[in-house]
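A protein chain is absent from this complex, but the other protein chains hold their places.
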Amino acid sequence: MSDTLLRVEGVSKAFPIRGGGALHALREVDLEIKPGEAVGLIGESGSGKSTLGRIVVGLERATSGRVHFDGQETSGLPARRRRTIQRDIQMVFQDSRASMNPRLRIHQIVAEPLRTHGLDASRGTVIDLLQRVGLGERFADLYPHQLSGGQRQRAAIARAVSVRPKLIVADEPVSALDISVQAQVLNLLKSLAQEYGTAFLFISHDLGVVKFFCDRVSVLYLGRVLEDGAAAPLLAGPSHPYTRALASAAPSVRLDDQRPRIVLSGELPSPENPPSGCCFHPRCPESLGDVCATVEPGRSQTPAGTARCHLLESVRT
Amino acid sequence: MADTLTAGTRRGLLPRIRTDRVLAVALVVAACYVVVALAAPVLTPEDPNAQHLLATLQGPSGAHLLGTDEYGRDELSRLLLGVRSSMLVGAIVALISSVGGLIVGLVSGYLRGPVDVVLSRIVDVGLAFPTLVLSLALISALGPGARSTVIALTLGFIPFSARVLRSAVLRLRQEGFIESARVTGVHPGRIVLRHVLPNLLGTLAVQTTMVFAYALLGEAGLSYVGLGVQPPTPSLGNMIAAGQVHALQAPRLTVAPGLAAAIIIMTLLFIGDALRDAADPLTVR
Partner (left out) sequence: MSAPTNAVLDGAALVDATGVAITVDGVGPAVHGVDLRLAAGEMVGLVGESGCGKSLTAFSLLGLLPAGVRAAGELRFAGTAYDLAAPDTLRPLRGRDVAMVSQDPLTALNPVSRIDHQLGDVMRTHLDLSRAQRRARVLELLERVGIPSPRRVARAYPFELSGGMRQRVLIAMAISCRPRLLIADEPTTALDTTVQAQIMELLGGLVRDEGLAMLLITHDLGLVAQHCSRVCVMYAGEIVEHGAVRAVLDRPRHPYARALIECLASRDTGVARLATIEGTVPPVGAAIEGCRFAARCHYADHRCSVTRPRLTATGDGGLVACLRSEEIADE
């Protein structure tokens, strides 16, 4: 067994659209997660970050490319085999309310993964789990709509960690919550991750949240990884112009915030028809012109990891 | 803020009854019909098939509250039994076509793929024929009678229920909690039983009530043209047909069963609407 828990290799995903053509949600994405590591996936809507999460948990199939989990290729696995490895990959959704059957009580919801995988799903076990995520026994018999957003997300986390998975895919787990509640839930997730040694694929548009939670990050734009690397250095000193713009656009409450404010022009182009060359070139404030519009940049080394940008290539050569 | 403001709009059927007078009346009416249907043999003042050829077409009196028909049979007794046979046909058709529609809808909507394509085409064919025409054709093949009526109407209504329930299943399939169960590795059969089915009950109740109403109507129509419940067994449809010969001398012989049929059909449609509102809080006015 290698020291890689999840390896995503050259994964592409195209959704056919009516009237011909396809929406290219992901294009040859590579990603690796080591056991116990938290990897952030940053991007705006349409970047494909949620699609990648859904491929990893098996809700979608990649059009091409391979996904290895725990030394096993999962992309072509039959449904029955797939369900057995599902114990090791759990998910926390953005909308905790939608992710729970409104007709079941919290203890039934939390017990479901345990029951599914033939583990002890007794009430005592479930209440221990609820207490572990900061919910008392009194929540066990309530229905999802009787909980606040933060409490519901705690229950969703209890459900996800109940079977001690090796990997949790968290898709915007706190973005529907208030700031003070976000902090509570993030602290909880982090302490659980450390206690159980769980690896995370943490999908978010919020750089502050990712900076707190993740060891490494990948920045997605139009289905392409534009930059990846260690979280702290990458977010403190981004190498790719897009990451720089993203970092500067994120509102901060720090008074010593002296970052130059970069406001990008235009919006995300349609993933149906991604721009030629570097997919970021139409909005790039530092575009070099023809090269960027025609040639797809390769990967260059950066202080934090790698990035795809012609600017960095010209520095190198 | 939005949560606290909208919390009050989601209301089940029970709290609705307290505030909605018309719904309460509709439920009482429906309950009366059910009692009559179940207890008709005990409730009838007289043997509904006993002929008194010397006392035909008599007006309402103390002995015969609704008078007598062309064979001198007690009209009230026949009406009560007519309600019974019509309700029985309606209920059986509603139940079987709902179960059938549910199975087709679940299989088609949850499995998708080739199974769905085949089933959906069959359902489309069923929908393309008017139910009554389809029933007429089936009964001419099976021979007239109550059993043929039930079979014909059931086959006619299954496509409707299947279509409605399939689209409800498709919608549910997109829900986060179904995806969550799939990610967890829950067996598809269990997902259907534990997550899809319970959330389908509202739609199913609406559909069953509606089919009940239309099946009553269908039974009345088929019996009226002589293909449904066969005399001397009374049903609302064949009573109207028998009574219309004497429409001028004794209009009550057509009006009474006609009214009985109209009231229960309208009541059921009204309850169906209320159930729909209760099942889907988004359509609240």
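Quick notes on this structure:
To keep things simple, chains are lettered A and B as they appear, and every chain counts its residues starting from 1.
Going forward, a residue touches a chain if its C-beta (ideal position, glycine included) is under 8 Å from a C-beta of that chain, and two chains touch if they have at least 3 such contacts.
Computed from a prediction, not measured in an experiment: that's the story for all the values here.
Among A:I157, A:A170, A:V217 or A:A245, only A:A245 touches the chain that is left out of the view.
Residues of chain A in touch with the missing chain: 44-45, 148, 150, 178-184, 186-187, 190, 205, 207-209, 211-212, 232, 245-246, 248-255, 257, 261, 263-268.
Please note the rule applied: only the chains that are shown with their structure count from here on.
Each chain gets one centre point, the mean of its Cα atoms, and the points for chain A and chain B are 50 Å apart.
Looking at the complex, you find that chain A touches chain B at residues 57-59, 79, 82-84, 86-87, 89-91, 93, 95, 97-104, 112-113, 116-117, 159. Considering their complex, residues 175-177, 179-188, 190, 194-195, 198-199 of chain B touch chain A.
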